[in-house]
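To keep things clear, I will list the structure first and then write my remarks on it.
The complex appears here without one of its protein chains, the remainder shown in place.
Up next is chain A:
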Amino acid sequence: MKRIVLLWMLFLLWPGIGYAESLQQTIDALPDGSELVLEPVVYHEEVSITKPLRIIGSPGTIFRVDGESPAISIENTQDVQMRNVDIEQGDTAVLIKSSENITIEEIEVSEAEQAVEVHDSKTLTFRELLVEGPAGHYSAKGNGVALYNSEDIQVSDSAIRHMRDGIYAEKTTNLQTSGNRIENSRYGVHLMYSRQADLSGNVLSENVAGVMLMMTEDSRIQENTIHEHTSPNASGLVLYEAQNIQVTGNVINANALGLSLQKVKNSQIENNKFYGNQIGMEFIRSAENNTRGNEFTGNIVQLRSDALGGMLAGNYYDDASLLDLDEDGYGDTPYTALQSYGQWMVREPAYQYFIEAPAVVLLNEMDRQMNSMESAVLMDSKPLAKPPSEATGNPPMSLWRLFLGAMLLAFGGWIWKKESVA
């Protein structure tokens, strides 16, 4: 009997038996640079990482954290990698502060108010995030990836839906976003007071604006697909008080307004396709930017501007009535965007609902007839005769046309002579 009681007391007093070690305790006990593989279980605790670590989840590793604390906090450290975990609920899924060289990949976040928030950090990589925001209006949510005062950030191959802004960057330098799909949010990518951002190969759709770029400079927006932004006040891209921005090679279609330039300077809008938008592009106090090589097809209104107009050269417009007799690839007469109604729509966007009204159609035709007499503010002196997407390297067919014309003339003459004889 004594032996049994002794054994029972030993069981009670044995360290490590009687309670489970928390994940935080496990992390705290690990030496710097360790790798921790998480079990496929649900963790109901938030964790804080303040040392170099590699944390790898398993299929089924889930953090389910209520309350206002972030599920994962990474602060005042460097060289942290986290991969393959799901985070559910909570205020902020991942919070990173004052850290460097952090990689977050293959993370699925659902129902959190904000997926990732970063402050004062450097050299961060976010790859293959899958973020699904909570139900409700965007005004009551946080952002997918929110960056503040940080630099050298990559966000790639991620899908973000139903957040306020998919990617929000404030006072951030060298942000590269590529291969992301951002939908059903307020702004797909929202940049403020940032520099050297590069947005490439993203698909942005059904947001209030695909790209909202404000007070930002030295940045590139290239080869993105930006489409179906049609809600009230929606636009594909809005550039506001920006300078040295290159918008090149993007496909911008089916938006209420394709691209809006507002107080933009020294920027290039080149080789983009604007098609099927209600309004292709607008210039507001943004006359000094190069707009060339773009294709405007199937837009209800191709271009509109304030009285300052915009700088246009070498774009294609499907509503231009052009001849290219010298076959240099450019129309022989300038193209002038229909202006009167477009101007009014700048001042009062609700006027777009009357765009096919008989009076407006008549006004547009009057504009068309009077273009050569007016000093137009939206005139392309060298409109492309063919859309750039149809341009080929074949030599001109002038000789064939000449031969064909001569044959037709000879045939007509033969018919005429035959009829005269009869």
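Throughout what follows, a residue touches a chain if its C-beta (ideal position, glycine included) is under 8 Å from a C-beta of that chain, and two chains touch if they have at least 3 such contacts; residues count from 1.
As a working rule, contacts and distances are computed from a predicted model.
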Among "Cytochrome c", "High-affinity branched-chain amino acid ABC transporter permease LivM", "Cation:proton antiporter" or "Copper chaperone NosL", the omitted chain is listed in UniProt as "Copper chaperone NosL"
Filtering A:Ala93, A:Val238, A:Ile252 or A:Met345 for touch with the omitted chain leaves A:Val238
Missing-chain contact among A:Val85, A:Val208 or A:Ala287 belongs to A:Val208
Listed in rising order, the chain A residues that touch the chain left out are 137-140, 164, 170-171, 186, 192-193, 208, 212, 214-215, 232-233, 238, 240-241, 260, 262
